[in-house]
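With one protein chain removed, the remaining protein chains of the complex are shown where they sit.
And then subunit A:
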Amino acid sequence: MFAYIMRRLLMLIPVLIGMTLITFSIVHLIPGNPAQVILGETATAEAIEDLEETMGINEPYPIQYGIYVTDLLQGDLGTSLRSKSEISSEIWPYIAATFELTFFAIIFAVFIGVNAGIISAWKQNSWFDFLAMFFALVGVSMPVFWLALMEQWVFAQELGWLPAYGRENSRDPIAPITYFYVLDSLIHLDFSRVITSLRHLVLPSIALGTIPMAIIARMTRSSMLEVMNSDYIRTVRAKGSGQFMIIYKHALKNATIPVVTVIGLQTGVLLGGAILTETIFSWPGIGRYVYEAISYRDYPVIQSGILVIAVIFVFINLIVDILYKLIDPRINY
């Protein structure tokens, strides 16, 4: 197992190098002069030239790339052109915000998705099965922004049950420690704030988690159906085990592998693709961070932001692969 993990880690090196090369190239192929954008519509030609010089964007690309990678190796993600602060020091709250949201979205997606899938498989062709699969189909095809706006309209504006935006009650902010607000409030043993942060999580988690939930439900159902029809389940059944034992002890384990893949992939997708949800719910996550940077041509932030998302994605895939091996030791690469 250890050797396997080591091998997988080594394989990451060329992947990571490739990623720096790609993020660097993409960012530098975007047309437009960041100096002009920083100085605004009123800028004079000289001011622009001066700023270009201090920013070092007049150097040839290979030199710029060299500087970029050298800095990266020293843990220096660069300095944001917009805020003028070190990206490494300002990026964590964004990552934490996205992690927190993704975590709850995935919990929602897995909990509802897996259970709905199991019941659908178990009660194949029942009204529940039809209904669940109908909703799964709707869920996959529903645009996230539309769902988000509907949620806000119904639950925030009309019913007033849940907050429409943000991570906390700004009239009474949470003192951040880890920047995972639920965790931070727990550390402070402040349960009213725990409730507040959980309430802020409900609508965006559902918006973000609906598509993966639907995918997971369909995947679990088909995977369960396959397993339930296999010989060994018939044997277990013959031995007189209860239905619950059959499903959760014997069948689920084997049905899990494709489901874990889907969960892993979806987690990666959510981490990188939460921009819409983050924008609509004013969730200051990494997607928003990169989006704002793009509209500002904040090269260093775009580069580092994309790179961070990519690295997270790669590591999630690594974890998924390791999980396969734990679930089913026969798997080998």
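What to note about this one:
Just so we're on the same page, a contact is a pair of C-beta atoms (placed from the backbone, for glycine too) under 8 Å apart; a residue touches a chain by one contact, two chains touch by 3 or more; residues count from 1.
Keep in mind that, in the parts below, contacts and distances are computed from a predicted model.
Only one of "Peptide/nickel transport system substrate-binding protein", "Nitrogenase", "2-oxoacid:acceptor oxidoreductase subunit alpha" or "YCII-related domain-containing protein" fits the UniProt record of the hidden chain, and that name is "Peptide/nickel transport system substrate-binding protein". Within the whole complex, the absent chain has one touching residue among A:N33, A:Q64 or A:S88, and that is A:N33.
Annotation for subunit A: contacts to the undisplayed chain at residues 30-34, 36-45, 47, 50-51, 54-55, 79, 81-85, 90, 93-94, 111-112, 115, 118-119, 149, 152-153, 155-167, 169-173, 176, 192-193, 195-196, 198-199, 202, 242-244, 279-282, 284, 288-289, 292, 295, 297.
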